[in-house]
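All protein chains but one are shown in place.
Per-chain numbering from 1; labels A, B and C assigned in written order.
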Amino acid sequence: MQVRVHFYSYFKDLAGASEITEMIAPGARLESLLQQVYLRFPKLAAMRKSALVAVGVDYQAGEYLLAEGDEVSLFPPVQGG
Amino acid sequence: MQVRVHFYSYFKDLAGASEITEMIAPGARLESLLQQVYLRFPKLAAMRKSALVAVGVDYQAGEYLLAEGDEVSLFPPVQGG
Amino acid sequence: MRRELAISEQKIDEQALSRSRAASAGMGAAVYFVGIVRGTEEGRPISGLAYEAFEKMARYQFELLFDQAQTRWPLESVRLVHRVGFVAAGEASLWIEVVAPHREEAFAACQFIVREMKRVVPIWKKAFPLA
Partner (left out) sequence: MRRELAISEQKIDEQALSRSRAASAGMGAAVYFVGIVRGTEEGRPISGLAYEAFEKMARYQFELLFDQAQTRWPLESVRLVHRVGFVAAGEASLWIEVVAPHREEAFAACQFIVREMKRVVPIWKKAFPLA
């Protein structure tokens, strides 16, 4: 199945894109998707320890089960204020 | 020697005056003056535990040595804000 | 609890905002936090910061923080404005107002919101070095 992955802040520059589409196996977990993304974008992989990950508008951990149509977002630590 | 004693807030009502003059012995301590004042104004005496005492613009304790011209102030707990 | 949330490119009009404060008869305290863009970033002079938000998620995360604040303290209202886009040094990037019966809860809730915001609300900044 397909999921869209959005990048924010300097993660956009590291990926060279603001969003991409990834093909994943049905019932895949978020962590599998992230491994796929990090393989494709080594500069992002270097940031994986501090990366924040959301599905829709909620933060999610690696065990989250992805569903068709999920919008995943990957971004660096937030800096509002 | 003479010192003036000022009352604020409801201490004015309890004393029936906003200021008085007391005669005290030269070199008297603040606590002697207060005893004198409390004897003269029993309604104030009932408030002595919570009363705040200043000489000029500084808070002072009972052992403070009074000098000619000192302005003493006696008032209830403050309530600004 | 009354809530107002704006994520906006407009300058923050603190005067208009404070003029529109509503406080019912039991309210004794209003606490404000204004975040101002400093003229330096990591020791170097800057002209300002450009803020980027993942707006849909930012709104949702702000609302979650307001929910938590409302659960923890008896608040009458929380209003918050965060600017996005370029904000010049010296200008306000963030404005928060908390109205409550007493000062302790107003201060606590205001500090909670700004602290948690910096942990969970997806907004980022980019410094513009002075040419």
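Operating definition for what follows: a residue touches a chain if its C-beta (ideal position, glycine included) is under 8 Å from a C-beta of that chain, and two chains touch if they have at least 3 such contacts.
Remember, predicted model here, so these are calculated numbers, not experimental data.
Undergrad: Quick one: which shown chains sit in contact with the chain that's not drawn?
TA: Touch partners of the hidden chain, whole complex considered, are B, C.
Undergrad: Using the document's definition of touch, tell me which of C:Pro74, C:Gly90 or C:Pro129 contacts the absent chain.
TA: Residue touching the absent chain, from the options given: C:Gly90.
Undergrad: Which of C:Tyr32, C:Tyr60, C:Phe86 or C:Phe128 touches the chain that is not shown?
TA: C:Tyr32
Undergrad: Which residue numbers on chain C touch the omitted chain?
TA: These residues of chain C touch the chain that is not shown: 14-15, 18-19, 23-40, 45, 89-90, 101, 103, 106-107, 110-111, 114.
Undergrad: Which parts of chain B are in contact with the chain that was left out?
TA: With respect to the unshown chain, the touching residues of chain B are 6, 8-10, 52, 54, 56-59, 73, 75-76, 78-81.
The rule we apply is simple: only the chains that are shown with their structure count from here on.
Undergrad: Chains as vertices, touching pairs as edges: which of line, ring, star, complete or other describes this one?
TA: Shape = other; not a path, cycle, star or full graph.
Undergrad: Centre to centre, by mean C-alpha position, how many angstrom separate chain A and chain C?
TA: 27
Undergrad: How big is the gap, in whole Å, between where the Cα atoms of chain A centre and where those of chain B centre?
TA: 72
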